[in-house]
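All protein chains but one are shown at their positions in the complex.
Right, subunit A next:
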Amino acid sequence: MSEGEMAIIKPEMMKSYIWLETADGSIQQVEQEVAMFCPMICQEVIQKGVGSSKNYAISLPQRVNPAMLSLIFDYCRFHQVPGRSNKERKVYDEKFIRMDTKRLCELTSAADSLQLKPLVDLTSRALARIIEGKTPEEIREIFHLPDDLTEEEKLEPLKNTMDDPRIRLLNRLYAKKRKELKEREKLKSVEVEEHVDERSVDDLLSFINGRDPKVVKTSKSKKKNKKRKEQKNGSSNGTCEALEKDLHNLDSKSQSAEIVDNTASCLGDVSNLPSMEDDIFTPKTEFEDGYIDDEIDPALKELLDREVEDFARRLNSSWVLSIGQERQPVNFSINGNGTSRRLTGPAAGHK
């Protein structure tokens, strides 16, 4: 404001000024070379010819309030001076971003709306540094994020971007099943010898997918390794094995059903789903570092996956189909490994 008054007192000043109006209606003027540092303002001046007088002030985007604007012009004023060394600029920038996170966010937003890329990068980097390496709880506290995800949701796969009611239904079932299983878990203890041989399915898949035989071979040898690993693991974890056998039966049943159908897309539907959920689940498990692991036995989760998968098949949902098409054929053969991989991963994570 005071700057504006000053300019009225000395209208004959040699320096040219740009008039700007913020969303709250206040008008101010700024040295041209400083204001023109913001591409958005520069465009307005050049393309629309506005900003040269108070009546034709450039109206700034809503995200820029007067406080942020003056901060931004401080930044521009420093950087528009030529001949400063990189070190000087760095030191200034470091000092400049020392502010609370709320203001930092506001500033980022304001700079973004003025298309001032270097400042957006600077503040984004500062925000990233704040987030880096912190736990979700810490981040929520710093940014006042609502903790509006239930524990179930945090465990759930992150897949339902599109708000499909069928998927929500699926998730609800998934959550319910998981609870049930958690209770059943205590009663269960069975011992069965495990034996997995999915080679025929694998061969079929590679036939359907028309894969280069060389690659199929490598994926097979890989599978052998996996199997060996699994057997080692198995002896230490009877429950898992038992469940796994059940699952395997389930698995082969569903697979034989598919073979009858004998269309690649159908195979895609069903066999993709569990591996996908698994993949979604795994990273999160690792993120939470044990805190989820303790809650749900991977084998139980596996069983859940199967049930959900059955449900999904019944739905014959177009959503699953579309994902199946996105994926590459070779993934199917990986899915053949799915069972073992799922077990080795989280189980070993406990060690």
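General observations
Following the convention adopted for this analysis, a contact is a pair of C-beta atoms (placed from the backbone, for glycine too) under 8 Å apart; a residue touches a chain by one contact, two chains touch by 3 or more; residues count from 1.
In this section, contacts and distances are computed from a predicted model.
Its record in UniProt calls the unshown chain "F-box/FBD/LRR-repeat protein At1g13570", which is the match among "General transcription and DNA repair factor IIH subunit TFB5", "26S proteasome subunit RPN7-domain-containing protein", "F-box/FBD/LRR-repeat protein At1g13570" or "BOS complex subunit NCLN". Of A:Asp24, A:Asp74 or A:Asp147, it is A:Asp147 that touches the chain left out of the display.
In the full complex, subunit A touches the hidden chain at residues 101-102, 105-106, 108-109, 112, 120-121, 124-125, 127-129, 131-133, 136, 139-141, 143-149, 153-154, 158-159, 161, 215, 218-219, 222, 225, 229, 276, 278-280, 282-284, 286-289, 323, 327-328, 330-331, 334, 341, 344-345, 348-349, 351.
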